[in-house]
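Shown here: the complex without one of its protein chains, the others still in place.
Presenting chain A:
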Amino acid sequence: MITYMFRKASRGFSPGLRRFSDLKVTEHVPESPASPRLTEQASLYVHWPYCLRRCTYCNFNKYIPKENNEDIMAKCLQRETETLLQLSQVSCITSVFFGGGTPSLAHPSTIAKILETVSKQVNLSDEAEVTLEVNPTPVGMSKLKDYHHAGVNRFSIGVQSLQAKDLKSLGRDHNSLDALQTLAEARKLCPGGVSVDIMFGRPNQTTELWSRELSEMLRVCDDHVSLYQLTLERGTQLFKQVQSGQVTMPTEEITAEMYQCARTTLQQHGFQQYEVSNFAKNNSESRHNLSYWTGRQYIGVGPGAHGRFVPLGEGGVAREARTQTLEPDVWIREVRQRGHGTRRRIQLGHLELLEEVLVMGMRMTTGINHKHWELFSPELSLLEIFGGSLVVQELLQHGQLILDDRGLRCSWEGLALLDSMLPVLLVELERGFSQKLAAN
């Protein structure tokens, strides 16, 4: 019965893919062929897993290298890029992002080689955004020019703070002077293509200190600011310090105030908020990140990288959530053995895909427009799903959510409460989806 229903659904949602119906795919509905663009292109994320030291707040996948194995790492990243590009069958890579870890520890030639690999295999336009995360250390700064030469056209600089004391206590390996110099150098190389990461909600931080620091930052920064709230993660040194009472974190009330204060300040300085934590002026939005939020395909390369794409190369029809092996050494071994270090592959059902599109899309201030939603859900419109819901009506009435002829999005106030609204929206989506399935 269930198989039957899914079969019907798969027909319903994807008339053009009937050629696959003799394959044993019933549950997982392929992405809508209404937009071949979705499977023809992807963005590329490349993970550099190494850091010089461990920041006290970070629980991300990074390793302090024991030896210099950059050559091996470079070769493996290239190899995996090749494999996954081939698997995805994309013809075009729209953007590349080197993240980490500390990718600015990588030699510029490594970056160049990877970009070469990409452009050899698929179309990587000169216009394509190529971003590198940079730690604003003197060493990092000294390589900016070479990175630029290698093809990087956007730098995302992890300034985090301009307070010397805080940088130290957070365990960062730079000081504020380094940050300012790196920033200036980057702006010189890529005017309009430099982003700064700043972090609020730091230990002992007050709203006033934060406000002052932000103003200072705004005087020196380029056209893009990413605003991150320091979240206390289990297993970090900071977590232990807070647990033992050595360090106090600002309360929820205070961080809420800091967030609102930052949003207002940035707006006053001409920055448009385009996502929960991203602000830009002069059209300098991160295109790479926008492609995540608009539900495009992305390929993740490197230890622990995540990807979302249809493995057309092996006859796949549904998008997969893919994760690469975490530990660099194991990952290296796997890439050498079989060309890639993919550890986990989970096929996304149609509903799951829509859930991701919804969750990611709502992070943007423009939300999800009707056309965009239709790309993924030709059969079930936003209005059908959310228009009749009482709970959604309440959110609309309270002015936290907006559903109009443009689409579905958060209001200014609502955006700060997105995580409270998403569960409600997900429940409605599931309800609408299963009703549609039953009706078909």
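Methods note: a residue touches a chain if its C-beta (ideal position, glycine included) is under 8 Å from a C-beta of that chain, and two chains touch if they have at least 3 such contacts; residues count from 1.
Quick note on the criterion: contacts and distances are computed from a predicted model.
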Expected UniProt protein name for the omitted chain (select from "Mitochondrial inner membrane protease subunit 2", "Tr-type G domain-containing protein", "Transcription initiation factor TFIID subunit 5" or "Kv channel-interacting protein 4") would be "Tr-type G domain-containing protein"
Specify the residue from the set A:79, A:202, A:363 or A:409 that touches the hidden chain.
A:363
Which candidate, A:210, A:298, A:331 or A:433, sits in contact with the chain we can't see?
A:298
Among A:155, A:210 or A:259, which residue is in contact with the omitted chain in the full complex?
A:259
Chain A positions in touch with the non-displayed chain are 45, 47, 60, 97, 99, 226-229, 231, 252-253, 255-257, 259-260, 276-277, 292, 298, 300, 305-308, 321, 323, 355-356, 359-360, 363, 394-395, 398, 400, 415-424, 426-427, 430
